[in-house]
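One structure follows; several queries about it will come next.
Missing here: one protein chain of the complex. Every other protein chain is in place.
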Amino acid sequence: MAKSLGIFVTSPQHMRHVMGITKAAKAKGSKVKVFFSWFGVHLTKCKEFPELCELADDVSICVDSYKNAGYDPADIPKGLEAKKMATQSQHGEIIEDYECYLTL
Amino acid sequence: MSKKVGFLLVNKEYTLDGIRSTLGLAVENMYSYAYVMNNELADLSDYHKENIEWVRDMEGEVYSTVDANVENHGMVKITLEEIGKQLRDLEIIIPYGILRSDKS
Partner (left out) sequence: MKLLNVYRSAPSDDTKKLVEIVSEGREVESFDLNVENPDYSALLDKVFAVDQTICWW
């Protein structure tokens, strides 16, 4: 059985890799969690972001980063659950609860 | 057993948030280390100074290859070779953000 995969995203440059890896991982039967922090939160504005939220098992973002990047925390990115506007503890969950770790 | 994680911070637009993320994992009961490489930080706010102190209080450390960061912000001096050796003992290694930006 495929291992579970956590992805920590801090670069605003790699949405194609986030999508490509998540699609490939789900095709292999992996459980996938993605957490966006710092300038990585700009990727919530990509057209693919809602699809990512449907595809992955868990998507969350750092709400402090979102605010610091100039976005209104009340403006929840399309596809994201309000409770997933979260904190750095999501990163801790990726490391503790998922077998494989990537940073993009 | 607590995991050991290291953040590699090479871009001044990402470094202070990388230190915040370092603290974020320290409070998740991990041994969390930041390595500030090749970027000099200007004056730090009390918030950012406290983040560095908290990382240290939680058995982590903030290292830097840059003398000015050591002198001005109390970071612990380290060389590139020493960083490499320390990384060998860490379970999670996080090259944070992007390598360089147009503004740096």
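Order of writing sets the labels: A and B. Residues in every chain begin at 1.
To be clear about the criterion, a contact is a pair of C-beta atoms (placed from the backbone, for glycine too) under 8 Å apart; a residue touches a chain by one contact, two chains touch by 3 or more.
Because the structure is predicted, anything quoted here is derived from the model rather than measured.
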* What residue numbers in subunit B mark contact with the hidden partner chain? -> 8, 10, 37-38, 80-81, 83-85, 87-88, 91, 93, 95, 97-99
* Absent chain, residues of subunit A that touch it -> 2-3, 5, 11, 13-14, 17, 20-21, 23-25, 27-28, 30, 100-104
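Just so we're on the same page, only the chains that are shown with their structure count from here on.
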* Between subunit B and subunit A, distance of the C-alpha-averaged centres to the nearest whole Å -> 22
* To do: Within their complex, state which residues of subunit B touch subunit A.
  => 3, 5, 13-14, 17-18, 20-21, 23-25, 28, 30, 92, 94-98
* subunit A residues within the subunit B interface of the complex -> 8, 10-13, 37-39, 64-65, 68, 87-89, 91-92, 95-96, 101, 103
